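Here it is, the structure, as structure tokens.
In this view, the complex is presented without one of its protein chains, the others remaining in place.
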Amino acid sequence: MSKTLFFEKKGPFPLTEIIKNIGFIESSINQNIISIHGFEPLNRASINDLTFLNSIKYKNISLKTKAVACITTSNLSKFLPSNCIPIVTKNVLFAVTKVAKIFYPTADLDLPDENLSSAEDVSKLYTDVKFGKNVLIGKNVKIGINSNISSNSIIESNVVIGENCTIGSFVLLRNSLVSNNVYIQDGSKIGIKGFGFIPMQDKNLRTPHVGKVVLEDNVEIGANSTIDRGSFTNTVIGKNTFLDNQVHVAHNVQIGKNCMIAGQVGFAGSTTLGDNVIIGGQAGLSGHLKIGNNVKIGGGSGVVNDIPDNCQVMGYPAVLLKEFVKLRKKI
Amino acid sequence: MSKTLFFEKKGPFPLTEIIKNIGFIESSINQNIISIHGFEPLNRASINDLTFLNSIKYKNISLKTKAVACITTSNLSKFLPSNCIPIVTKNVLFAVTKVAKIFYPTADLDLPDENLSSAEDVSKLYTDVKFGKNVLIGKNVKIGINSNISSNSIIESNVVIGENCTIGSFVLLRNSLVSNNVYIQDGSKIGIKGFGFIPMQDKNLRTPHVGKVVLEDNVEIGANSTIDRGSFTNTVIGKNTFLDNQVHVAHNVQIGKNCMIAGQVGFAGSTTLGDNVIIGGQAGLSGHLKIGNNVKIGGGSGVVNDIPDNCQVMGYPAVLLKEFVKLRKKI
Partner (left out) sequence: MSKTLFFEKKGPFPLTEIIKNIGFIESSINQNIISIHGFEPLNRASINDLTFLNSIKYKNISLKTKAVACITTSNLSKFLPSNCIPIVTKNVLFAVTKVAKIFYPTADLDLPDENLSSAEDVSKLYTDVKFGKNVLIGKNVKIGINSNISSNSIIESNVVIGENCTIGSFVLLRNSLVSNNVYIQDGSKIGIKGFGFIPMQDKNLRTPHVGKVVLEDNVEIGANSTIDRGSFTNTVIGKNTFLDNQVHVAHNVQIGKNCMIAGQVGFAGSTTLGDNVIIGGQAGLSGHLKIGNNVKIGGGSGVVNDIPDNCQVMGYPAVLLKEFVKLRKKI
């Protein structure tokens, strides 16, 4: 799948200017001459980039980062390579949000796409694509052959849709890469800004969302679902995974292949699923969890812990199915 | 209510060709000369139709089927009349899906309706019907007098809407029969393909959905709800039943009269409700359940068993209310 850049990156900026903008920085190295070209996660940062480290969980990655500087806490700064300048602050997430807004000033809110055209006016750009009525298509949108876009839907600029896809009515696609044979049912909103912000008295500070949504081959998304794009990484739905109606997928969630997700299931941010996972209706998964392969989660469950491969869980909070059954009997 | 056929049925096909298409069939009768005109449920199949039997629950109906042949398992084949040829397979649902796709090749995915017109262009076909702006109307749509279709909504081909109905904005109606005095609030998607498929490695096999959604007199559907059409039978909402916002009704669900269903309730497939049922917000009902008349289900409950008439239940899993209260006290 081709790479698409959905957000224009500003810069470069002198590191001094960035630090001034964050405020409350404890480090006092002379960074006058350093120019920062981008703001990237630890593993993707290159030699002219700034990065950030917020948890000891990532120390193995941070120790190998190529970034020239890293926003982090005093305690975590020891997990950086010696040639990476620590930018020490007490509130890493606040600083990260401020810096992301410098490089991506328009990614914290989804403004109207000003490059939408009526599909009738641009249909000659698309071979063997069927458009319904009142379809709006952005600039540089790619759509593969034998795909269908139903009436009243909006495909915003730079979105890529593969071959043999069917997009229902009233669908919004933004900041998304859609592979082949994907089916999105009516009313779903995909690639929207996630629910990320620094809570502040009277005016929260929104986190820029520069990630994408990636829908792999053969995925199905039910009606009136919502899939937020990633903040720094991507939100990914793996090959041949089917989601039912009214499913909510928060930013950075990564779902594996061949999963079945029933109606009204909700995923909080950054949770990852393996392959062949089955989730019953209305189950909810907390954020930052790791769910293994072949896991089965009963309908209505509330999952708050990681689940290893091949387990069946149920309950609120979810426990192993046999424990759940035992508990019910005991009661 | 008049009958409307939403899906073109292909055929007839020789039984031999059908069997070849399914593959893995264990029966070896010479069916060369038999021509199959349709594929219907046990009770609706007539003398030239193929049917299927998947559970001993339906033996009373299967013993009386008029179908010339029946897809079933080796064990269940004894519940067929002697003049009905058993087509024996280990995976009835897989075979059923394959056969349904032969007769209804376009019912497993909702392609764009290519016969939509702007309501302004066809409004002279409708007497005393009020249309908002940007309304799209399919071919052969019937709308009764004093009905209102609000802006940006889509009524797809062959849908029937009765008198005195009000359809909100951003509504999609497809494969549906809507009776009189029905009110559908903004953003609901009704008559869409359900979440039915045979899971297969890398490419699931979608179940054709040839059923309808039937909304009886005086029904109200809240905003941003989703109602899937039936796979073989219909999804039905009974007279004077009110659904709140963000309710999800899966395929083949049948809800009785005078029910009240609060916000964010979810129904899995093929569950049936009696009359006068009250369901609190966010409750979920598993599939294939039978809920009696006058049942009350507490908000947030997870119903996994049948409920007889006049019972009040609550909890996850839901139990009789007095048991729930006793349990809480004990704890």
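Labels A and B are assigned to the chains in the order they are written; within every chain, residues are numbered from 1.
Assume a contact is a pair of C-beta atoms (placed from the backbone, for glycine too) under 8 Å apart; a residue touches a chain by one contact, two chains touch by 3 or more.
Only a predicted model underlies this, so the values are computations on that prediction, with no experimental measurement involved.
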| item | value |
| --- | --- |
| Residue among B:158, B:246, B:271 or B:286 touching the omitted chain | B:246 |
| Of A:19, A:159 or A:172, the one touching the omitted chain in the full complex | A:172 |
| Option from B:86, B:168, B:256 or B:287 whose C-beta touches the chain left out | B:168 |
| Option from B:150, B:270 or B:286 whose C-beta touches the chain left out | B:150 |
| Residue among A:21, A:73, A:123 or A:286 touching the omitted chain | A:286 |
| Residues from chain A at the interface with the omitted partner, ascending | 109-114, 116, 118, 134, 136, 152, 154, 170, 172, 187, 189, 192-193, 195, 197, 199, 201-204, 206, 224-226, 228, 246, 248, 250, 264, 266, 268, 282, 284, 286, 302, 304, 316-317, 327, 330-331 |
| For chain B, the residues touching the chain missing from this view | 130-134, 148-152, 166, 168-170, 181, 183, 185-187, 217-218, 220, 222-224, 239-240, 242, 244-246, 257-258, 260, 262-264, 280-282, 299-300, 315-316, 328, 331 |
